[in-house]
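Structure in structure tokens, see below.
Here the complex is missing a single protein chain, while all its other protein chains stay put.
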Amino acid sequence: MLIPCPYCGVRDAREFTYLGDATVRRPDPAAPDAAEAFHAYVNLRDNPAGPHSEHWYHGAGCRRWLVVTRDTRTHAVLGAAFAGEAGA
Amino acid sequence: MSRLPSGGLIDRTQSLAFSFDGRSYAGHSGDTLASALLANGVRLVGRSFKYHRPRGIVTAGAHEPNALVEMRTGARREPNTRATTQELYASLEAASQNRWPSPAFDLMSANRGAGRFLGAGFYYKPSMGPAGGWERLYEPLIRHAAGLGRASALHDPDAYETAFAHCDVLVIGAGPAGLMAARAAGRAGARVILADGDLRLGGSLLSRRAVIGDAPAGAFAAGILAELAAMPDVRLMPRTTIFGAYDGGTYGALERVADHLPAPLPFTPRQRAWTINARRTVLATGALDRPIVFPGNDRPGVMSAVALTAYAVRYGVAAGATAAVFSAHDDAVAAALEAAEAGVRIAAIVDVRAAVHPVLAGRAKAAGIRLIQGEVIGTRGKTLSAITVRTPSGIETLAVDTLGVSGGLTPDLGLACHLGGRPVYDAARATFLPGPLPPGMNAAGAVVGRFGLAESLADGQAAGLAAAADAGFSAPPPALPRIDEAGFAAPSRSAPHSAESATAFWHVAAKGTAFVDQQNDVTAKDIAIAHAEGFRAVELMKRYTTLGMATDQGKTSSLAGLAMMAELTGLSLPETGTTTFRPPAVPVAIGALAGHHRGADFRPVRPTPTHGWAKAQGAVFVETGLWLRAQYFPRPGESGWRQSVDREVNATRAGVGLVDASTFGKIDLQGPDVGTLLDRVYINTFSTLPVGKARYGVMLREDGFVLDDGTTGRLADARYIMTTTTANAAKVYQHLAFCLDVLWPELDVTLASVTEQWAQISISGPHARAVLAQVVDGQDVSDAALPFMGAIEATVLGGIGARIFRLSFAGELGYEIAVPADAGTVLVEALMAAGRDFGITPYGTEALGVMRIEKGHVSGNELNGQTTAADLGLGRMASKRKDHIGRVMSERPALADPDRPMLVGVKPVDPAAVLRAGAHFLKIGAPAATAHDEGYLTSACHSPTLGHAIGLGFLKHGAKRHGERVRAFDPVRGADIEVEVCAPAFIDPQGERQRG
Partner (left out) sequence: MSARFSLLGLVADALRGPSALKPHWRDAAPKPAYDVVVVGGGGHGLATAYYLAKEHGIANVAVLEKAHVGSGNAGRNTTIIRSNYLLPGNEPFYEASMKLWEGLEQDLNYNAMVSQRGVLNLFHSDAQRDAYARRGNAMILAGADAELLDRDGVRALAPFLDFDTARFPIKGGLLQRRGGTARHDAVVWGYARGADRRGVDIVQKCEVTGFLREGERVTGVETTRGPIRAQKVALAVAGSTSRLARLLDLRLPIESHCLQAFVSEGLKPLIPGVVTFGMGHFYVSQSDKGGLVFGGDIEGYNSYAQRGNLPVVADVCEGGMALMPMIGRLRMLRAWGGLVDMSMDGSPIIDTGPLPGLYLNAGWNYGGFKATPASGWCFAHTIATDAPHALNAGFRLDRFRTGAVIDEKGVGAQPNLH
């Protein structure tokens, strides 16, 4: 699998570390429903069979966190962007 | 069964002596072991898996099911090598396998008599008389009888390599289509790799007698290869098998660098595993001819018709004295005629069809070969001596010692299916063709059913051009070579292949044992059993009968089995489907895939900056992750590690000791928002930390459990240096980067990992300050100027930039002095010199561990990812005035449960007793059962300071139980003792020493 790092170019996936779902957002810890919201943030996943937006860390490259869009059925990498710039 | 007088791509001037089963033979350079054995009349080469039936050579390729041999001897003994691909070399030694004592006389062939009871499903049913009969009786018997070759059980003495390659167009297979594809892509300017498992590139052009243009096929291939070799961006990779298609245009390949030699040459690997990244791929793996299932079809002497021809044309070997061919399609008939032209005596061609192509029929007649419409229904002889043929006019027996069989052509399409594509059935060609191809792959030639030579050449060229164009290299199509198909009536002209020339013919309906999978001894009857017992889905049939699970992965067997099941179920072949094709397409040595990652080179070593110095001091080292750290420094006369460690501890506590602490993770954080970031990742507050001070901090995962701990100092208003545990250095850096990139991109902080850039030496003990004072460049290190938890920048040893942190893991007056890594040895030597008068003692990780347990500092054993800050007694550090990662979830009921085991100290009631980490705590008198498990001992040591064993652990309600006795239950080490619970700090609980 190859990942097109926006800084380093197309690189072997071995250079990256996977974290997971990039669609979840850290909730407001002061909100009244924070306990439930954090449970959902940390534990619950859509886990789609299809395009998946996910965090990868380019540890053997630029050391940036990326949001990679990848199809979980085919492993086709559909795109990659810096986490901060992906609307994250 | 002899060498033909002429022909073949062998060097008849070179005779190579070799041995098989201890007997000596000779072959030629260019032979495979199989061709050399056939040339010497060796027809019986092994025994089958289950019934130990005698078996001979069937194919001339990598899909050989029978001729698997043990190659070489000693530590290089290698089981299950295909004689059909093993290149002959001088003094080659090979042996048949799965026979005892010899392939000709095998005692285990008794299984054969029992065969009627050992059919499919036998394993699952004999349930089993007495309880445990399986384990005591059947299982060891089956296990003993199982398997093919014998591994050496010795460490493989050869080296392996892994390598990477990149190209625009990867062409897989160097037969007619592959050669044309590579040439077209190469001429267009693409970077091309042409890989083929064979030593000689050319594929079927080498083993058939076609004429292309005016040249024999072999010369045509040589011409293309010469052109390719001259192209700078084309890489020819013979002896290299592409074994797998992976994601993103990645292909796995195995290059057999030295398998054609007695042993690898010095400094070269035996094999090399390649990862090839290709923008486009042309699959040109060709087709295999497939067997026909008929009674007696496993008798040595029965082989593939194409192989019979290949042995004659390529190797100049007649596989037998008199052969017949049993065919169901015209290409097999043509192949038989070519074998005859090459000098093999072909007595008859038995074809199941009503008519073969009239031109072929005419050629057969001209060559004096009988053409019989019929079916082979039986064979005779220990090795083949006769076949029985059923014709419309009756039964006939033919005395032949060799039978070439071909029921049709099966594309070798595994690589097309590795990414999930399913083959599709082509009724016209009576075979499965590749379905949807992997991204970036084209396929050409016989693998997509274009079996004729002319169409294969054209198809290959078109695919090569298309692949190059897709990769951005366009070129006009070159003219195709001329193939005079109209003239194939003349000798040495290939027949055109048409869909109508084949018929779907899988098996002969006749009595007698007929094998579908020769290696695994799956018979036609086994298919019927699977059907009757409900194992009809192809995957169930495969698993129940083991059809297709042999080393050829069903290449010679699956399709016939599927077709026979389809006949029984009444379903069509497309409805029946195929089993899944998975990598590797051919078996690959495990050593090659591992490359050089074995032994001491399994993983890299991270030496600390003072490694060489410690080694010179006689240190014993210990693996700490990838690091090697000094474990202890034995001195002459010491009887064992304990004595050394006790000395190191005592010397440190009484005087001063020194340890290399460089392995702790170090992260340099700069920017106006570092304090804000640290407040959010640590449970305690760092934004208020004064410049020049350090603070111990605990960070949590978002799920509320402890992630890591360490000391972070503030060197300037906008600059902090964080220390992490050795184990979590990379993980914490990644976590901080996540916080900055993902959670709070608005924070202005820059991170740098500086673990490797700094050597960090810790000195501890009452004389530490006096030692430090001698290495600093005039810096005031008095208690007032550098108080406990002070963190300053200074220079040492005449201008070496340094950072000095006043802290101690050992619980003494202590300093950690960091200098650039290349100054680490200089610093440690200077500290040793400065401390000589105080008896400064280097210590290792063991003494460090003892002192931190005595002090009650938690470490990796306690920070095991399952503990909370409260479990560790650190809960009160958490600031209530701010949020931090993990705060919300650390308040979940199960994490806030007062019943959770929490950190305690323990000491044995019997002061002579030994404590070992891993013991569980039980109430005294309680049964030893999970329900009464109250916690466990995480760390334990002998405390030389106290003179007895001490330990740290987690115990339910531990904080309230100081003074209580509990059991430390350690049955795996035969220990069960009483311990007294105490506070987790055995020395200096008020911390007076470190503040001294």
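Letters A and B name the chains as they come in the text, with residue numbers starting at 1 for each one.
Quick note on the criterion: contacts are C-beta pairs under 8 Å (C-beta built on N, C-alpha and C of every residue); 3 or more make two chains touch, one makes a residue touch a chain.
In this text, all values refer to a predicted model and were calculated from it rather than measured experimentally.
Enquirer: Which of these touches the unseen chain: B:12, B:353, B:642 or B:701?
Expert: Candidates B:12, B:353, B:642 or B:701; residue touching the omitted chain: B:701.
Enquirer: Taking the entire complex into account, which one of B:504, B:917, B:959 or B:977 touches the absent chain?
Expert: B:917
Enquirer: Looking at B:543, B:642, B:882 or B:923, which residue reaches the missing chain?
Expert: The one listed residue touching the chain not shown is B:543.
Enquirer: Could you please point out the chain A residues that touch the chain left off the display?
Expert: 1, 12-14, 18-21, 36, 39-40, 42-49, 52, 54, 70, 72-75
Enquirer: Which residue numbers on chain B touch the omitted chain?
Expert: With respect to the unshown chain, the touching residues of chain B are 49, 76-80, 116-117, 119, 122-129, 131, 134-135, 138-139, 142-144, 146-156, 158, 160, 162, 244, 246-247, 250, 252, 273, 275, 418-420, 525, 528-529, 531-535, 537, 539-540, 543-544, 546, 549-551, 553, 580, 582-584, 587-591, 593-595, 597-603, 605, 622-623, 701-705, 707, 860-861, 864-866, 889, 892-895, 916-920, 928-930, 932-933, 936-937, 969-973.
Throughout what follows, only the chains that are shown with their structure count from here on.
Enquirer: How many angstrom lie between the centres of chain A and chain B, each centre taken as the mean Cα position?
Expert: Here the centre of chain B sits 27 Å away from the centre of chain A.
Enquirer: What residues of chain A sit close enough to touch chain B in their complex?
Expert: Interface residues on chain A, with respect to chain B: 1-2, 12-13, 17, 19, 22, 26, 29-30, 34-35, 38-39, 41-42, 55, 57, 59, 63-65, 74-77, 82-84, 88.
Enquirer: Which of the residues in chain B end up touching chain A in this complex?
Expert: 246-250, 277, 419-420, 439, 702-703, 730, 733-734, 737-738, 741-743, 745, 751, 883, 887-889, 891-892
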